[in-house]
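Right after this comes chain A.
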Amino acid sequence: MIAFWDVLHAIFAMLLLGAVTHQGLSVWRKPAPARAFIDRFRAVNGPGYANAVVVLYLVTFALGCYIYPPYVLDVKSSLFAAGLSGQVGLFQIKEHVAVVALALLPVYWHYWRTVPLTEDTGIRRFVTTVIMVAVWWNLVVGHILNNTKGLV
Partner candidate 1 sequence: MADPQSTLSRSPSERLFSALTVFSLVFPVVYVVLYYNELALFRFYPLVGELHLNIQPTTFGPAMIYYGWIIVSTFAAAVAAAVVPSRWTAHLWAGWSWLVPAFATLFTFIYETRWLLH
Partner candidate 2 sequence: MSTVLLITHGLVAVALIGAITHQVLALWRTAPATPNTFFGRLRNVRAGSYADAVAILYAIDFLLGAIIYASYRLEVRPYLENADLYIAAGSFETKEHLAALGLGLLPAYWLFWKAPALTNHSTERKYVTLLLAFYIWWNFLVGHVLNNIHGLP
């Protein structure tokens, strides 16, 4: 059953990654006709993603919290036993990064939904980029850890 929750966690993470990457790249884009694939990827309505990113982040975070105890019991102890303390360290960073991004969500939502888009562009860019990098980091580290020892 825990594998089901882990896969669900990954699917929500994938949706979140798509949404936050669309938005994170759009916030740095200068207005121009979108011709290439990457331009079309970036030429989206950034504010439209804010609610989705917040909801997806919360769901993914909650699912991550739910599967965390089995990780500590089954995976972390196995990694230590195998002398893979570097991978344990990567996961420790992942959990801290997840919390930092969680704490940024209210600010992130505020700058996308209540502040006019013509104002505070720098802050909006910074906050969105931090959340985007956090989501990417956590997905890649989670994938590496899952490959080393999965939850079953």
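Candidate entries met the following condition: all candidates are chains of the complex that A comes from, given by their letters.
Going forward, a contact is a pair of C-beta atoms (placed from the backbone, for glycine too) under 8 Å apart; a residue touches a chain by one contact, two chains touch by 3 or more; residues count from 1.
All values derive from a computational prediction rather than experimental measurement.
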Direct contact with chain A in this complex, candidates 1 or 2: 2
In the complex, chain A residues that touch candidate 2: 3, 6-7, 10, 14, 17-18, 37, 40, 45, 48-49, 51-52, 55, 139-140, 143-144, 146-152
